[in-house]
Structure formats: structure tokens, C-alpha cells
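Worksheet for the structure shown next.
Our next item is subunit A:
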Amino acid sequence: MKSRKRWIIGAALASAAALVVAGCGGDSKSSGDTGSSGTVTKGGTLRLATTDFGFTNAFDPTGEYLGLAWGYYDNLLTRGLVGYKHRPDADGNLIVPDLAEALPEPSADGLTWTVKMKKGVKFAPPVNREITTKDIVFAFERIGTKSLAAQYGFYFDPIEGMQAFRDGKAKTISGITTPDDSTIVFKLTEPTGDFLYRLAMPAASPMPKEVAGCFTKAGEYGRNLVSSGPYMIAGSDKIDASSCAKIKPLTGFDPAKNMTFVRNPNYDPATDNAEDRSANVDKITIDINTNLQDIFDKVERGELDGSPDTPPSEVIAKYAQDDTLKKNLHVFSGDRTWYITMNLSRAPFDDIHVRKAVNFAIDKASIQQAWGGETSGAVAKHIVPDALYNGKFPTDYDPYPFDVEKAKAEMKQSKYDTNQDGVCDAAVCKNLFHISRNQPPWTKYNPIIAENLKAIGVDVKTQELPTGTAYTTIQTVEKNVPIASNAGWGKDFADASTFFGPLFGSATIIPTGNSNYSLVGLTAAKAKELKIGFPAGGVPSIDADTKACGPLLDQARLDCWIALDKKVMEEVVPWVPYLSANSVEVSGPGMSQYVFDQNSGEMAFAHIAVDPSKQK
Partner candidate 1 sequence: MGRYIIRRLLWSIVVIVAVTLFSFLIFYVLPSTDPAAAFAGKQQTAELKAEVRKNLGLDKSKPVQYLTFVKTLVVGDKYGWPGFNKSFNTRDGIHDELFRRLNVTLQLAIGALVIWLIMGVLIGVLSALKRRTKWDRAAMGFALLGISTPVFFLGLVSLFVFWFKLKIAPGTGFVHFSDNPGQWFTHLLMPWIVLALLFAAVYARIVRGSMLEVMGEDYIRTARAKGVPERQVITRHMLRASITPVVTLAGIDFAVLLSSAVVTESVFNIPGMGAYVLQAVNNQDLGVVMAVTVLAAFFVTLASLLVDILYAFLDPRVRYT
Partner candidate 2 sequence: MSDALLEVRDLSVRFDTPDGVVKAVDGLSFTVGRGESLGVVGESGSGKSVTFMAIMGLLNRAYTDIEGEVLFKGDDLLTLPQSDLRAIRGEGIGMVFQDPMTSLHPLYRVGAQIVEAIRAHREVPKTEAWKEAVEILRLVGIPSPEERVRSYPHELSGGMRQRVMIAMGLVLKPDLLIADEPTTALDVTVQAQILDLIEALKQELNIGVVLISHSLGVIADVCQRVMVMYAGRAVELGSRDEVFLNPVHPYTWGLLESIPQGGAQSHRLIPIEGSPPSLITPPAGCRFHPRCPHRFEPCDVERPALADRGSGHLDACLMTSEAKAAAWAGRQARRNAVPA
């Protein structure tokens, strides 16, 4: 089971007053503010707290799949060949060179990527030596080491020889070569248009064999991560790395208590772009505080400067309504979509007219209200969040406005509406299990969904489950869940492939831990294998489309994904997308500059500044 980086655990948001909202919501625009109250100065300590780190692989970048961890890595600790600007909006989703001298270009056939690396970039203590392309190669060897549980290693499968290495059939990865210490060449088996996004992932950042090689079990390297970025985990300079046996876990990271980052003495800003990492503060502390309310009380009082956790709805409401606090409320597009998923393999959702009818029947604005109105996000009208299309998706696209008459008109065309009155009258429309969560805002809108569906004769029995159980239920294909509204999806990186691949690819249908809940692309053979039924009319597939878009670059790539998004909405109709959710954070008076990092969906630690005189 792949633990998706952006499996969304979810957050209830406040019904805050009208706010400036990022994303596609009509006339709203991004509030790319600085959250500042004073000039930006260097120095000071950024003090954060979270209820739980929530790491999925104990902070080893080879396997770690938590969005926030990615924020720490590429803002502060690990520099990849390419990276991001750590800025909000579409700009923050653009790839820029980092350790690479310039943005690499693929060969004409799209199969070879040659990257020239900057010289003179050094690892932080205890390694203290220049980073070479060999350290990148070692990172890829770690990705190919099964025991390290690289959770998103599949992104590197197009590299030639990756599979052979993983299976132990080869000692090296044939597709990665290093002509010299500052040149690295990747040979792919198929053109991969988003290859640079993949290279920007933390698992592909350089790792020194002399330390990382000491850790052969999943996650253990997380306690001794060697930095290449502007900061390092505190205590790194106290480590004796002369032999594996002498390496003790860093004092600056206690998974149960806290994490401290300090400046990396070996970091040379000249090798980096100050626009991408301003590295203002001297120190960053993240403490675990089990009381979420308390965290935000401390933020308000200035005892903390912020939290990566989503504030409780009443905190957001307070910040939205209070003039002095308002400037410390930061709302940006979270690049994630919440949706109702329908199971294409079973009646009545094997009939596209039923699925379209459901899309018309659902009152998405009411669901948005249940989430907390516009602060929480915009009503979603298609699959992939707009920021991933670099603002190119037509803003007036709205295939399924809330319209009961249109819903009934669709239902009339369905074979399950035998008397053609726009209301499903087949037995298969009765007593359908609808999986949802047992907490707000879901509990607020589960009745709305049930009520909406009743209008077209679809009668659901809502099962409200805890977050984890709800996911496990819909991820187990055998359970054959007809309809569910507990799920959300966020990007792994700013390319639509991170939606279409895992969510609708036939290859991703697996018995447990499945993320293609709608079973798009299911074949009769696979259905048999999974012990579920297969509808007479078959199930649509978008594998060919995904494959066609995959190798493309730049504008052609965007256009291809946009067309596919529309196709999925109109010809496949696996979902009712209802909310394009925002990321909401608040900062304390001590934070003199807030910047949002669109890529990680968290605050841009690389650009945050504090004013110690306003800290308590």
C-alpha cells in the first residue's frame, strides 16, 4: 500500500467571513502577502509547535511521504539537482535549478537527461565534504533498496535498470551514470515529461554513503540526516562519523518531543539563489504540543510564531473577524481536491447517466458551507486543482451546476429508471452504503448528500467511520464500496500526472491499499482476480490518455492534461469533485514575514523571518 504523501487527513475550517481566497473561486485572488508587521531582518528563532510530527517513514527522505516533511527537506535541509522557489501560487510550483547549474533539457527522444552540477557545494557536518554526483547515485541506490521502503520509488521506475537493481539482478543502476563528479546522466526507458518534478523529490537529493550507508532499515537514517541545505538538525556537528558504530542519533531530533534546526556552517549562499532560500532565521524549533488549542493560544500571545497544523475553526473565525489578527491569517490554495467517488464496477454507478445525474444532484455550495465557506476552499468543478495548470484551465468551466431538473433528465436516460420519471426505481438504487467520516465537516454534510441523492431516487445508508478506518474500507477492493465521500487527494508534485496516475490508472488497482476507488480502467480479468463483479457495459479506461500526455513537455503537456481532465469529468465521471481546498495557517506577532510554499503546501520555512522584539 502506498502511503500517499497527500492522503489528506483533513481539517474542518471555519465559517470565516468573506476572505481573499486563492485558487479558482471566481473573482478571488491570491493573498500573496508577507504577513508582515515590520521590516524583514535576519536572525532570531522561529518557534513552531505541532500536535504530532506524523512522519510516515521516521524522516528518512528516501521513504518519507509526509507533505510537511517535504517542506522541511527542500526549504531547509536537502538540496536536489532541481527544486522550487518556495513561493506561493503557480510560481511556487515551477521547477528551478538548485544543485544543477541550469535547468536540464532532455535529449530529442526524451530519453536522456544530462545534468551538470555546481561545484563547491558541501555537506553539513559531520560529513563536511563537497557533494558530488556519486552522492546522487547513492540516493537512487537507496531508492532501489527494498528494506528502506521508498514509498514513492515508483516515480523513478522509468529510469533504465532501476527494476533490475531493486530485484538484486544488477549491482548498479545502469540508467544512471556519472562521467565526472559534476555530471550525471539519466537514461529513461520511456519519455517522461515530468521527470524534473521527480528529480526534485527529496528521495533524489544527495546522500553521503559514509553516513546514510550505515542505515539499512527503513526510516533509521531520519535520526542522522546529513544536510546539504542552509540548515541542519541540531547536534550534527557533535556526531563522530568515523565509523558507523560511532554514529549516535542526533540530539536535535526526538520523534516524540521536538526537532531543532540550526544554520549549516558549510552552507554557501553563493551556490544558491537567495530568492529561493532567504534563510532569515538562525534557528527553527518545532515542539510537540498535544493541545491544539493551546498551540494557537500561544501563537496568538506570541509565545510561538506559528504551527504547521491547521487551526481549529474557531481560531480561524477569530482571526478572520479581528482586524489586528487578520493580517496573520494566511489562506492559500492547498492544491487538493475533495470528492465523492462512485464505484464504476457496480450498479447503479456502472451507468454513466446515473453518475452524471449524481453530479447535477449534489449541492456543492452547501458542502462548501459545511466546510466553512470560502476560507476553506472553492467549489471544485473538475479533478485537478487549478494551480497545477499554471492558471491555464478555463475558469468558466462548470459541467455540473447544481440543478435537480438536469439531474432528473440524466436519470431518465438511465436503464435504472424504467418508468422514465427522473427517479431511479431499480432495487440497486436502494440501501447503498455510503462511506464517510465520523467528524465535522463530514457529519455536517452527510445528510445533505443523502437528501440530494434522494431526489433522483438514489437511497444511501451513510456509514460514518473514523478517518483511518474509512480510508482502509474504501481502499479494500473486495469491500466493493458503492459510493464514498471521505476521500481527498493532493498533489505529490505540481503535475496533473500525480492525480490521473494513482487515482484512475488501471495499474494502480490493487486488492488492498488501492487508491483508484472508482476502479477506472478495471478489466473483466482483473475483476475476477479481485473477486468483484464486472458490469456488462464494461468500465471506461484512461490509460491511453495518461500515457499520451506523459512524455509531453511544457504547454503541450498542460493542454493534454486539461483535455484529459475535461474528458474524465464528461466521459468517465468517476467523481463528484466538490471542494478545491485551501491551506490555512496563522502566525504569531513574532513572525515578521510569512511566505507560503505552494509546492509543499506549508509555510515556506526558507523565507520566514521573525522579529525577536515581538516574541514572548
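FYI, contacts are C-beta pairs under 8 Å (C-beta built on N, C-alpha and C of every residue); 3 or more make two chains touch, one makes a residue touch a chain; residues count from 1.
Candidate selection criterion: all candidates are chains of the complex that A comes from, given by their letters.
Quantities reported herein were computed from a predicted structural model and do not represent experimental measurements.
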Fill in the blank from the handout: Touching subunit A in this complex, from the list 1 or 2, is candidate 1
Handout entry: candidate 1-facing residues of subunit A, complex
Key = 1, 3, 52, 54-58, 60, 63, 65, 146-149, 151, 217-220, 222-223, 249, 255-257, 288-291, 293-294, 297-298, 301, 303, 468, 513
